[in-house]
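A single protein chain has been omitted; all remaining protein chains appear in their positions.
Labels run A and B following the written order; every chain starts at residue 1.
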Amino acid sequence: MKERLIKIYHGFGLPRLIISVFLLALIIVAAGTELSVPGLLSDALVRIGQNGIYVLAMVPSIQAGAGLNFGLPVGVIAGMVGVLVAMENSLLGFGGFVVALLVAIPLGIIAGYLYSLLLNRVAGQEMMVGTYVGFSVVAGMCIFWLMAPFKNPALIWPVGGQGLRVTLTLADTFGGTLNEFLKFEIFGLTVPTGLLLFYALLAFLLWLFLRSKPGVAMEVVGRNPRFAVASGLNINAYRSVGIVLSTVLASIGYVVYAQSFGFAQLYNGPLMTAFPAVAAVLIGGASTREAKVLNAIIGVVLFQTLLTVAMPVTNQLIEGNISEIARVIVSNGMILYALTRVTGGEQA
Amino acid sequence: MSVPVLEMKKISKSFYGTQVLKDINVTVNEGEIHCLVGENGAGKSTLMNILFGMSVITDTGGYEGEVLINGKPVAFDSPKAAIGAGIGMVHQEFMLLPGFSVTENIKLNREDTKPNLFSRVLGRKLETLDRKKMAADARSALDKLGMSIDEWVPVAGLPVGYLQFVEIAREIDKENLQLLVLDEPTAVLTESEAQQFLAVVQRLASTGISILFITHRLDEVMAVADTITILKDGELVSSGPTKNYTIAQMAELMVGRKIDTKGRIGGEKKEKATKKVLEIRNLRVDMPGERLRGIDLDVYEGEILGIGGLAGHGKIALANGVMGLYASQGQVIYEGVEVPLNNPREALNRGLAFVSEDRRGVGLVLEDSIANNIVLTSMQTQDKFLKPGPLKLKDQKQITAHALQSIERFDIRCTGPDQIVRRLSGGNQQKVCIARAFTQNPKLFFVSEPTRGIDVGAKSRVLELIAELNRMGVTVVITSSELAELRSICDRIAIIYEGKLSGILSPDAPDVEYGLLMAGKSLEEVRSGERATN
Partner (left out) sequence: MNQVKKFISKNAVPILFAIVCLLGVYYAQMPGQFLLMEIVKRMARNSFLVLSLIIPVVAGMGLNFGIVLGALAGQVALILSTHWEWSGIGGLLLTALLATPMAVLFGILAGMVLNKAKGREMITGMVMGFFANGVYQFIFLFLVGTVIPFENAALRISTSPGLRNTVNLTRIRGALDNIWTVQIGFTKVPIVTFLVIALLAIAIWAFFKTKLGQDFRAVGQDRHIAGVAGIQTDRNRVLAIVFSTVLAAWGQIIFLQNIGTLNTYNSHEQVGTFAIAALLIGGASVTRATIGQALMGTFLFHLLFVVSPSAGQAIFGSAQVGEYFRVFVAYGIIAISLALHAWRSRSLAKARLKEDVSA
């Protein structure tokens, strides 16, 4: 029994244990205030489903040896275009959601493939190059949003008739489609069934892929490229597979995020998307070289619950909005820790 | 007679209980060129590490014996101390900064400076470089070597031969230099560059600097050495003035068979088979430091063929070239069909398997489990260990079953098939590599340096495994730096010298023939030399 507990403890890891205990303490504190614990947890569930796919997107890129995908905005942009196309045509409900995905996924594949061609040429420096490619794409798209040929008055500035608005609401189109699907309430806890199911489906598909022949090949390429070559594998091809998968997940992730959040924030909105996702997968126990689907799931659950619960609780205790700052410190601290960990012969 | 510049007396050294040097004596007199000769692993580098007080020695319990400089006992605890005592070293790899000029490299971290306003307040580190003085010193060092290059030219564009001279110029610029160690300096030089280099070495010696010259090239030894020390397996086998030796004698002493050889592992030497399995024609392999410059070789069905030779001569490149891991040219014909080069996939598809000399770099996925390491290659190239169906999911049950079977068959000592291979000992890691190769069911099996870095007990076990697999009908090509090992298992042994085939010998051929082939003499020369001495 004791041995089993120790094994579980080692599998889970100290950082996650500390965060879990801290979370539990927060929830207990919350119960002591006038806050509704089920309400907080309901919010947490929504945010887990909303951000989970971004965190999943880290897994294939790490496993393919390209490190943490700081270039997540490359995929997010494709998702944005998908959402905008659906909104432009005023598609409602599931129709809108599906069309958004149908536009986002092929765009994500193209963008991811181009992005992978670049990353394959800068192997060893993917994270830094990825960060600034992501930033550049976001900045470049700002110009695109201003000049894009969208006509639907709900999308564009009322004055001048050109240029997309900064914040668009999805309430009238397909906002909440997934969240509302099969939604139920239990002990005051609202469960966004559709959202969580969709997330679980993607996690399962990714897990399945990693167990398939190409998935295994991709992992080998990431873990030891020289071994992979000696086993007859094409390194760049499998790295591209990982990066494309990551990018496509980011595209899908954005569509899901937007429908759940209820708003699409254009322009500089997606600039820092990668950082919380990177932090979450690291919190879940991944490193810059090794990540499992389980790390992504544990990570997003802990990180997002922490943020959702911590904000109102601390607001009860001290004045002011500390959650944003806590997010910045926790996520960047976690990334810093992962980057400075000594790992034999590792490259960025 | 005057006091010798360097005396090393009764030097012994063990690493973790393994004795690598035993009672070595070396004496170098003023202005003398002393050659240190020996096979790979004979103990030359360990001896030099002791002389330079390198941390690999001091951190592993130091050494026994005595080192005397100018008759005074010394014990260097860092390279800095050794350099301070007037010993210089030119490494095999160049220690030059490409973006710095010749002068800046010669003066690296020994720059001449002059004080300025700030340095008087903030310390000597902020003194201004005295570029005039630096250039003048560099000039005079270069002149001593007969080098006319401009002292401010950047090192980046210089030909390789010049870099060696810049390195030496740096050493002789040190005022108190009395002993210069040259570690295989001619390995990277062309023949004419090497000639020029040797002339410079002799010129240096004539100015009173003693030279300790480490080389494999026995011709060079004969040409420049005043005295010679020959090491083998950490022991001193012979030393004396050069005139006492012939090349053949040196070669024989260098590779002489170990007395404690346990006899053959490979069983009875097989009669030469007639069916060629693999024909290699004019194979050139672009492997850094182990270049193969055109080789013809046949492998016969069912044999164990050994590939031997000194480090840096290209023996390692043969298997790597055939398997497509390094850029190659030429022709490789397997069972009558040409194998496309530079394409590992094709080689694997034809039933060739390879256990790399770089076990941790190429041979294994260190962070992965034993089971995965064993099945990965077969899964990817032969679609084994997959569940039926279009998804091609891996079949964990089958993988585990196969891993358990391999663990038993190859006697891999581990906690189970899920253990991460990084945690295994070298010997067990090697067994995993062999298990992986055999999971591919190969018809022709290349294995390089199978016993490097593994302990003695595991060594013979690994060799026995290879012999056993050979008895089951697999043709084996084994590359090794340990000649004794090759002689204990092979049916034929090919010796590679400077990227070409020097000759093929029977495992029971006399030591002297091995020595001469490794020193670049042809088989005809070897045989005629024998007749002459008889």
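By our rule, a contact is a pair of C-beta atoms (placed from the backbone, for glycine too) under 8 Å apart; a residue touches a chain by one contact, two chains touch by 3 or more.
On a predicted model such as this, the values are computed, not experimentally measured, just so you know.
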For the chain that is not shown, enumerate the shown chains it touches in the whole assembly. A, B
In the complete assembly, which of B:Val5, B:Met48, B:Val67 or B:Leu96 touches the absent chain? B:Leu96
Of B:Asn49, B:Asn70, B:Thr113 or B:Gln329, the residue touching the omitted chain is B:Thr113
From the listed residues A:Thr33, A:Ser90 or A:Ser136, report the one that touches the chain absent from this view. A:Ser136
Just name the one of B:Glu104, B:Glu303 or B:Asp395 that touches the chain not displayed here. B:Glu104
Positions on chain B where the hidden chain makes contact: 80, 95-100, 104, 108-109, 111, 113, 116, 119, 124-129, 160, 188-190, 286-289, 291
Which residues does chain A use to touch the chain missing from this display? 70, 118, 121-125, 127-129, 131-133, 135-136, 138-140, 142-143, 146-147, 163, 267, 275, 318-320, 322, 325, 328-329, 332-333, 335-336, 339-340, 342, 347-348
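The rule is short, and it goes like this: only the chains that are shown with their structure count from here on.
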Chain centres from averaged Cα atoms put chain A and chain B apart, in whole Å, by 49
Given the complex with chain B, which residues does chain A contribute to the contact? 208, 211-214, 216-217, 220, 223-224, 226-227, 229-233, 289-290
Under the stated contact criterion, what part of chain B meets chain A in this complex? 323, 325, 344-345, 347-349, 354, 356, 358, 361-368, 372, 376-377, 379-381, 383, 386, 391-394
